[in-house]
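Every protein chain of the complex appears in place save one, which is left out.
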Amino acid sequence: MTLAMNAQEVMDYMAEVFPQVRDDFAIDRLEETSLTMRLLTDERHLRPGGTVSGPSMFALADCAVYAMVLARVGRKALAVTTSCSVDFMRKPEAGRDVVAECRLLKLGRSLAVGDVLMFSEGRPEPVARATMTYSIPPAR
Amino acid sequence: MTLAMNAQEVMDYMAEVFPQVRDDFAIDRLEETSLTMRLLTDERHLRPGGTVSGPSMFALADCAVYAMVLARVGRKALAVTTSCSVDFMRKPEAGRDVVAECRLLKLGRSLAVGDVLMFSEGRPEPVARATMTYSIPPAR
Amino acid sequence: MTLAMNAQEVMDYMAEVFPQVRDDFAIDRLEETSLTMRLLTDERHLRPGGTVSGPSMFALADCAVYAMVLARVGRKALAVTTSCSVDFMRKPEAGRDVVAECRLLKLGRSLAVGDVLMFSEGRPEPVARATMTYSIPPAR
Partner (left out) sequence: MTLAMNAQEVMDYMAEVFPQVRDDFAIDRLEETSLTMRLLTDERHLRPGGTVSGPSMFALADCAVYAMVLARVGRKALAVTTSCSVDFMRKPEAGRDVVAECRLLKLGRSLAVGDVLMFSEGRPEPVARATMTYSIPPAR
């Protein structure tokens, strides 16, 4: 079990294939079965009242698991999300990044599963949780 | 069982509270327990390859169920998403709107549940499905 | 699109591989992309108060989608559930079978997705909904 890409390589690859998200996310930490990613919270991620929107939290969880899978299988793979579940538990605080703690629960030949707890930075209680399943195409 | 708001009133209210989404969605049809909403697919909703992004489909499903609940309970309620599940089953086609068919499965005092099938317009097979649960705050 | 097995063949196969469930379920209707299955509600499926238990409804949804997939791909396949989501919306009524209406939403080479609405027999409002994803092993 080793990493196929480091955090910088993962971010460079994501910026290349998803240019829209290049300014949205940063990887704080990357290990063999876990990763910390933050949403660089900006006006465009907010709902009225200053809270981070549901689609922005979905995107954070999705990117966190995608980055984790990429880091393990390398850039040759074109993984796609096949299913997810998300629970929104508390209102994220305005003016704070949302930090996602991702664990890779399974990395099989064709399916990968990761789960994510999301926090308003510096707060102990999770604002949301998510599980994402990615389909990994067969190596050619 | 009657509607508290018609389609135009729902869209006006959503444009007021979520100005970011005013250009993204349109309601094609609204009945007492079902609704059709479309994502007015634009460059900003796409992933490379021209396919609609996961967060954009999540946002469509979320807005469709939100609009359905609003239409029934009226603008006084501040419903929030508490949980969701989404299955991404096929790649949406480039250059077509994504159309969401929403059914209201439950409208209780405190929880509402709606499910959604999403299609690339004019195609028979669903590209994704989602279920959204909304928490409805008690009337004051 | 044709069926690889009819309802009787599906039930015979399930009775062979899952003998525990042979007395629990019956197929009322089987078509190419949908199926109706009932839970033959008995004492062992109940919670106190006479309502059908969560695990019994989970098992019904799981078997309904499994039967639907089997009917299409035939007995050679050993499909396994990889993920599910369930929403419990109303209390099932005592003394009534629970009837599951299953739709096959996707039948791909490696993944199948079906969703299920469950009703207390004869009642119009669903007691629960579920989505099940099955992994289909490659043909040898």
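Letters are used for the chains, namely A, B and C, taken in the order the chains are written, and counting of residues starts over at 1 for each.
The rule is short, and it goes like this: contacts are C-beta pairs under 8 Å (C-beta built on N, C-alpha and C of every residue); 3 or more make two chains touch, one makes a residue touch a chain.
Predicted, not measured: the structure shown is a model, and the values here were computed from it.
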Give the residue, chosen from C:D62, C:D97 or C:D115, that touches the chain omitted from the document. C:D62
Selected residue (touches chain absent from view) among A:T51, A:S85 or A:S120: A:S85
Residue by residue, what part of subunit B touches the chain that was omitted? 82-83, 85, 110-111, 133, 135
If the missing chain were put back, which residues of subunit A would it touch? 85, 87, 89-90, 105-106, 108, 113, 115, 117, 125-126, 129, 131, 133
In the complete complex, which positions of subunit C touch the hidden chain? 17-20, 44, 47-48, 53-56, 58-59, 62, 80-89, 91
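Just so it is clear, only the chains that are shown with their structure count from here on.
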Proportion of interface numbers common to subunit A and subunit B (over half same, under half different): same
Mind having a look at which chain is the central one, using mean CA positions? B
Starting from the Cα centroid of subunit C, hunt down the chain whose centroid lies farthest away. A
Inter-chain centre distance, subunit B versus subunit C - centres from mean C-alpha coordinates, in Å: 28
Between subunit A and subunit C, the Cα-mean centres are separated in Å by 33
Using the average of all C-alpha atoms in each chain as its centre, how far is it in Å between subunit A and subunit B? 23
What positions in subunit B touch 2 or more of the other chains? 85, 87, 89
